[in-house]
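Below is one structure, written out as structure tokens; comments come after it.
All protein chains of the complex are present and in place, except for one that has been dropped.
Chain nomenclature is as follows: A, B and C, assigned in order of appearance, with residue numbering initiated at 1 for each chain independently.
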Amino acid sequence: MVKKIEVGILGATGMVGQRFVSLLERHPWFEVRWLAASERSAGRTYAEACNWRVREPMPKAAGELPVDECKPGHAPQLLFSSLDSKVAGEVEKEFAQAGHVVVSNSGNHRMEPDVPLLIPEVNPEHLALVRIQKKRRGWKGMIVTNPNCTAIGLVMSLAPLEKAFGLEKVLMTSMQAVSGAGYPGVPTLDILGNVIPHISGEEEKVERETRKLLGRLVDEAVQPGDFVVSAHCNRVPVEDGHTESISVSLKSKASLEDLIEVWRKFRSLPQERNLPFAPKHPIIVREERDRPQPKFDLAVEHGMATVVGRVRPCPVLQFKYTALSHNTIRGAAGAALLNAELMRAEGYLD
Amino acid sequence: MVKKIEVGILGATGMVGQRFVSLLERHPWFEVRWLAASERSAGRTYAEACNWRVREPMPKAAGELPVDECKPGHAPQLLFSSLDSKVAGEVEKEFAQAGHVVVSNSGNHRMEPDVPLLIPEVNPEHLALVRIQKKRRGWKGMIVTNPNCTAIGLVMSLAPLEKAFGLEKVLMTSMQAVSGAGYPGVPTLDILGNVIPHISGEEEKVERETRKLLGRLVDEAVQPGDFVVSAHCNRVPVEDGHTESISVSLKSKASLEDLIEVWRKFRSLPQERNLPFAPKHPIIVREERDRPQPKFDLAVEHGMATVVGRVRPCPVLQFKYTALSHNTIRGAAGAALLNAELMRAEGYLD
Amino acid sequence: MVKKIEVGILGATGMVGQRFVSLLERHPWFEVRWLAASERSAGRTYAEACNWRVREPMPKAAGELPVDECKPGHAPQLLFSSLDSKVAGEVEKEFAQAGHVVVSNSGNHRMEPDVPLLIPEVNPEHLALVRIQKKRRGWKGMIVTNPNCTAIGLVMSLAPLEKAFGLEKVLMTSMQAVSGAGYPGVPTLDILGNVIPHISGEEEKVERETRKLLGRLVDEAVQPGDFVVSAHCNRVPVEDGHTESISVSLKSKASLEDLIEVWRKFRSLPQERNLPFAPKHPIIVREERDRPQPKFDLAVEHGMATVVGRVRPCPVLQFKYTALSHNTIRGAAGAALLNAELMRAEGYLD
Partner (left out) sequence: MVKKIEVGILGATGMVGQRFVSLLERHPWFEVRWLAASERSAGRTYAEACNWRVREPMPKAAGELPVDECKPGHAPQLLFSSLDSKVAGEVEKEFAQAGHVVVSNSGNHRMEPDVPLLIPEVNPEHLALVRIQKKRRGWKGMIVTNPNCTAIGLVMSLAPLEKAFGLEKVLMTSMQAVSGAGYPGVPTLDILGNVIPHISGEEEKVERETRKLLGRLVDEAVQPGDFVVSAHCNRVPVEDGHTESISVSLKSKASLEDLIEVWRKFRSLPQERNLPFAPKHPIIVREERDRPQPKFDLAVEHGMATVVGRVRPCPVLQFKYTALSHNTIRGAAGAALLNAELMRAEGYLD
């Protein structure tokens, strides 16, 4: 049996940090050995410092680890980061400078030209940007990021369409779960029996990350995808799972059946390399008239698939459909994990 | 003091029927004197037959009325109908043939060429269709309808734009309340903490009613509006209030400020005639970044206004915004009431 | 027209503070002229400083008031306090020493022997304790308190039973609304679709406040009621309204009909004096088999009544029933308001 790679978590006590701890419990390649959080938590055990909100119980070994401050020194080389955006910018840079590989779920560095914004099924070749990043910044370490939890389900469903037919226009309205706002996050008095038609900065993130993710790496930079994207983002009283109503128009001719076929056939590098967290079927197409639904379709492929349904013509654009993605697994901790698996498989962790 | 007009309600025990009873309690022109429902309820008092679900208590006088069968005979001339679509088609025709004025919230007759589909602020001139209806069908009575609860908020917000700038494209994604499905309606096990991305027949209704409502009466028929509409309809765990994320493109040039101005200035016949149920401001524009919300904005103008907010550019179409409308007041019972008020003011009840 | 008494609010930006502002908008005797909150809010207008969460819109006049720090100086003599318990102890004392009449909803001083813990319908005579308080503490001002939001519904329903038959044992299980925890209060991730069987300190408060409220003023102190109380307190996903399942045994013989009769006939000093916020019927008895319910029974008597139902024999104690009370109106801001009205009517504000 091969020795596991030791990993650490920056921001371990937050909602996404907890997901990292939970998902890594039995990971075949990685092993959690170091947990860091704010000064308030430092010095206590993880079990003491953390208000555990994941339904599955806290892994015993993690509970006994001490919580460290977010400073290089005792940290392993490979780090997952789910730091709050208020501090992630500086702290992640500090770790990368100090030689760490920071696989981050935070939004701060995503749009920097030399930072890969990665979905392993969609744009694995963007990983090559880290060479430019290291060279340009003179770092021994590096920062690699995954997209916003709303962008990821959208882009997973768009990628096969872009490849097969070319995208022209994308209009997406999201109905987002409260877990996307972290903990304590959304107050019950705000959302119980309510819809909040605004999530700070979310629409801008979705619009610009989508085009970077579906862009092409030309020379030493990503050329954003040649299509327009518009996002309406809403919060609804759902615990987990972002549901998206999507309309698209395509560059070349396609039928409803063509869309369904390219989705069903979609496989990519993570599937070829058989990465541990890669869903066997990255996109699941449901044919019932009222699916996908967060209640019934989130658990498929351990939360790593995007579930698509209700594919039909759109009188304004060309096609419309509904997509569902697990926002704290595929949209956060699972996304970063798969990024790290890709990096190892491609030799970036050696 | 003028004698009130006696009215009856077809389908009085359902959710919309209950709203009629509640809203009519202190109406200055109309007085509920006759209640009809299915055979199962007939013969009991309204208080006995009805599982009252409106938060305001049942009006005492209505509770003591006997429930009749849905057959002409004892019914007053003016009837509000909220019959189930399974029976509304035949029953409403029977009453209109027998000389009754049926002001209906049911969907069955809405798209018939000689039946007015009416929003008094939007297309009061369509009311003239009843003359053709009576002539063509040889009826002494008539049927007048109001639109689907999702179409109404959309069209209220579109009407001033259509008039000022011309509509080209409309894409709407709804997040609809459970009360729209009636009672018992949506099972808790289906919707608690969930989103259902499908409501049977709803998208088709919204797409086609919107164009009829914004169409022009030419000769003896309505020419549908010259624009395209696409609707995504979703159910969310909200009790009352349909929230809609809307993108539009217009025929002539306009700025965000222009949109806000035409909405704020929008007044129409019901406001001029000072109809009892007419909202003083049919469209309320909120400037906060996270409004409208069902929890806070439904009660304004007694549930008869459409509340609009988050007006901003749309990268795919031209503008995007959020609209909110009370689905069982402005979207159902209140809509029919205002139709009847318009009919009286315009001399159609004489 | 008599000149209104100027009042101030300590803790004006919190949930209960907002209720004070809302309920006082059209009060016939009192007028809000001074608002105070934490340093963070001080210096801004109320509209700027306050994240308004009450469904009714913020009163315009209040929105324009500046928010002051919680320090005597510019404050009017009569103050309503809904300060956080972390600071209420010291701050309220400071104001009382400086000559202010502090009518407090905070828990800090409730159990002090010379502080009246008051429900005007239940123990108006306890108000006399303030004379002892002023004498003993050498204060020009005074502190008067109302009970915990869970105790108040319980005690309202118990008071007529204690008076008519004597109480022996009381066992209460509460299902409490999230608004009781203030704002931001309960995180959605904690309570959506969940029950939390614990509210910090709540059971102890209910058990001991109930006995003080139903105690007798003997010489210069309150002798706690001669009965035992046990409370189970639970949080449920309800916005407003505490529902309580109550079992009691009584000292003298009574029938179910006797209970219902003493509840229905219950009137007290606030009703006799016709105080503005006094419910005409302090206790409403519902006879349906499934009432009271927060959704349908909270609005009765403007949220100031206790609604009782399902009265039936209890095999373990003697009787059981369900009681419902509005936790932020009768259980907080409305309770303090009624206390102040009683104080004015009894000459304590002269």
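In this section, a residue touches a chain if its C-beta (ideal position, glycine included) is under 8 Å from a C-beta of that chain, and two chains touch if they have at least 3 such contacts.
Keep in mind the model is a prediction, meaning the values are calculated, not measured.
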| task | Using the contact definition given at the top, list the shown chains touched by the missing chain. | result | A, B, C
| Who touches the missing chain here, C:146, C:306, C:322 or C:339? | C:322
| Option touching the unshown chain, where B:17, B:107, B:160 or B:193 are the choices | B:193
| field | Contact partner of the left-out chain, one of C:10, C:88, C:175 or C:275 | value | C:175
| task | Looking beyond the chains shown, say which of C:4, C:44, C:134 or C:310 touches the absent one. | result | C:310
| query | Which positions on chain B touch the chain that was left off? | reply | 15, 53, 178-179, 183-193, 237, 239
| task | Considering the whole complex rather than only what is displayed, give the residues of chain C touching the chain that is not shown. | result | 169-171, 173, 175, 190, 193-198, 207, 228-230, 232, 234, 236-239, 241, 243, 245, 247, 289-295, 309-310, 314-317, 320, 322
| field | Contacts of chain A with the absent chain, listed as residue ranges | value | 55-56, 192-193, 295-296, 299
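In this section, only the chains that are shown with their structure count from here on.
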| request: Could you put a whole-Å number on the gap between the CA centroids of chain B and chain C? | output: 42
| said: On a C-alpha centroid basis, what's the spacing between chain A and chain C, in Å? | reply: 47
| remark: Check: chain B positions touching at least 2 other chains come out as 193, 295
